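For this depiction, one protein chain was excluded, whereas all remaining protein chains were kept in their positions.
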Amino acid sequence: MTIGRDDVLHVAKLAELAVSEADLPRLVAQLGEIVDYVARLDEVPAGEHAAPYLAGPDAVRLRPDAVDPVPLARPPAAIAPEFVDGFFVVPRMGGMEPA
Amino acid sequence: MAWETVIGLEVHVQLLTRSKMFCGCANRFGDPPNTNVCPVCLGLPGALPVPNAEAIRLAVQAAVALGCTVHTHSVFARKNYFYPDLPKGYQISQFDLPLATHGSVEFESPDRGTIGCGVTRLHVEEDAGKLLHDRIPGRTAVDLNRAGAPLIEIVSEPDLRSPAEARAYLTTLRQILVYTGVSECNMEEGSLRVDANISIRRAGAADLGTKCEVKNLNSFANVERALEAERERQAALAERGERVLQSTLLFNAATGQVRMMRSKEESHDYRYFPDPDLPPLVLTPAWIAERRAELPELPDARRERMMAEYALSPYHAGQVTAERPVADYFEAVIAAGAEPRAAVGWVLGEVLAGYNASGRFEVDAARLVELIGLVNAGTVSLQAAKKIYAELAGDGNAAPRAVAERLGLVQVSDAGALAPIVEEVLAAYPAEVQRYRAGEQKLMGFFVGQVMKRSKGKADPKAVQPVLLSKLG
Partner (left out) sequence: MTAAATAREVGRRLVEATRLNATLHWSQELLDAEARRVDAMPSPGPLAGMPIAVKDNIVTTEQPTTCASRILEGYMSPYTATAVERLRAAGAMVACKANMDEFAMGSSTEHSAFGRVLNPFDPERVPGGSSGGSAALVAAGVVPAALGSETGGSVRQPASFCGVVGVKPSYGRVSRFGLVAFGSSLDCISVFGRSVDDAARVLSVMSGLDPLDPTMLARAPMPVPRARDDLRGIRIGLPREYFPADLHPGVRAGVDRAVGLLRDLGAEIVDVSLPHSPYTVPTYYIVNPAEAAANLARYDGVRYGVRANGPDGDLRALYRATRGEGFGPEVRRRILVGTYVLSAGYYDAYYRKAQQVRALLAEDFRRAFAPGAVDFLFTPTTPSPAFKAGEKVDDPVQMYLADVFVCGINLVGLPALSLPVGRDGGLPIGGQLIAPAFEDEAMLSLAMTLERVLPAGDEVR
């Protein structure tokens, strides 16, 4: 199985990543090579219900319900590309709709 | 053609915790924008989520209250999509291994009596921030105070058959969640949010029709209105022989109309996968059993018990148990010695009015019972007692008896004290006395009224009549 141009454009859209026409052919080739390479996992016999790997502890540790945020050495206004009256600011949604 | 409506609801509920789901920021409504934020809920590079134990406890409490099977092993997953209210570019939620499944909510359907609506699943997730579109001309303002607030999502089975039934289910669901202390469930403040899935099919058909999702429902009444509008739209399409297209619609409360937001073809590919930052949520059966044991008596059971125990009518029992604090107050009044019948009158009258206005019980149970005792003993009239109640509400230290005396509301019921007033009245109306003695017995009411008037309302009407009878003899 090899990745095509449409696959790359589709995932680029999902990932909100602009891909230029000039970059596209090489990207299609490189992604195809990578995906073909990793697809060799097909050879490994592992049943549908084989347990997946789990990194870290077997169970998550929970936090007591206390108000103690990690302090900010500088406020949001100091790191934001656009910040007005206490708000982060972005352009209008355009075609985007909430999830 | 007869169409059957099939409705399932997805309800998001904010949990009543002090801090957010995955960080130590305050879980609070109404602060200046972007002030309850930290590296975690801002999605800053390098920050990691740590789940809030109390949020998990409340979610499990909700799950057992809804009769769900709580899973000892559940998994947090990332739901990936881009939106400016979502700081990390994914929402931490649960997907194929949710906290709880297979619950049921029993409620009174307006059409079908007492029925159960299945709960497919209940899972834990984090809230998104808020977007303000009218704050800065041409731009969208982002406030992340709410980002990371703890939520549960409760997904129902498609068991509801009418918009009114959907509303009744929501009313019961909210009552249970408020009772168990899980959430305030305030739709105006957004602590309860509803998305509705609706389809229609020919009456008697087994297969489900194509469903549409209706969003932006900001009150239970609007849930019902929106579903009615959408049912009409789908039925009209079907009557014309057109197909319903799977889609997401937004309800406009001003016009009462729904409008298409996106079709299925544009639906999202959320690329769910287990969140590698969060090991599985593991709960022991013993701990889950403790949560079940901790569960307060739920509204349904409490209503039944009150009807049996206090001989309340179904209506009164329903009213008294509608809100847990009111039911608790009512039972405290009974425990302090009041008669159920008198207690119901007070609790659903003065007490509830005060509670709805101020959000608290202004007169503690002991003082209310004392006040009821004064009425029962004839010391004050019911009318006077209501005046006294108002005084007690304004002064937490005031004692009913003292207020009654200070306001001069203690009734005169002693025959010896009433006799002079009765004699004054009879002396003032000789003609009426004559007519009474001649057999015009209905004048008794007139004499009682005159005595009440001269006593400035302090005479106990029940005590006045025997004195009158003896004098008119």
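The chains carry the letters A and B, assigned in the order they are written, with residues numbered from 1 in each.
As a working rule, contacts are C-beta pairs under 8 Å (C-beta built on N, C-alpha and C of every residue); 3 or more make two chains touch, one makes a residue touch a chain.
As the structure is a prediction and not an experimental result, all values here were calculated from the model.
The residue from B:3, B:29, B:273 or B:446 that touches the chain not shown here is B:273. Only one of the listed residues, B:61, B:80 or B:162, touches the absent chain: B:80. Listed here are the subunit A residues that touch the chain not shown: 3, 7-8, 10-12, 14-20, 27, 30-31, 33-35, 37-44, 46, 50-53, 55-57, 60-61, 63, 70-76, 78-82, 88, 90-96. Against the chain not shown here, subunit B presents residues 39, 42-51, 78, 80, 82, 84, 87-90, 140, 142, 144, 269, 271-273, 275-279.
By definition in this document, only the chains that are shown with their structure count from here on.
Look at where the CA atoms of subunit A average out and do the same for subunit B: the two points lie 40 Å apart. By the touch criterion stated above, subunit B contacts subunit A in their complex at residues 17-19, 23-26, 32-40, 42, 47, 50-56, 76, 79-86, 91, 132-133, 135-136, 138-144, 248, 261-262, 268-271, 274, 276, 278-282. Across the complex, subunit A meets subunit B through its residues 14, 16, 52, 54-72, 76, 84-93, 96-99.
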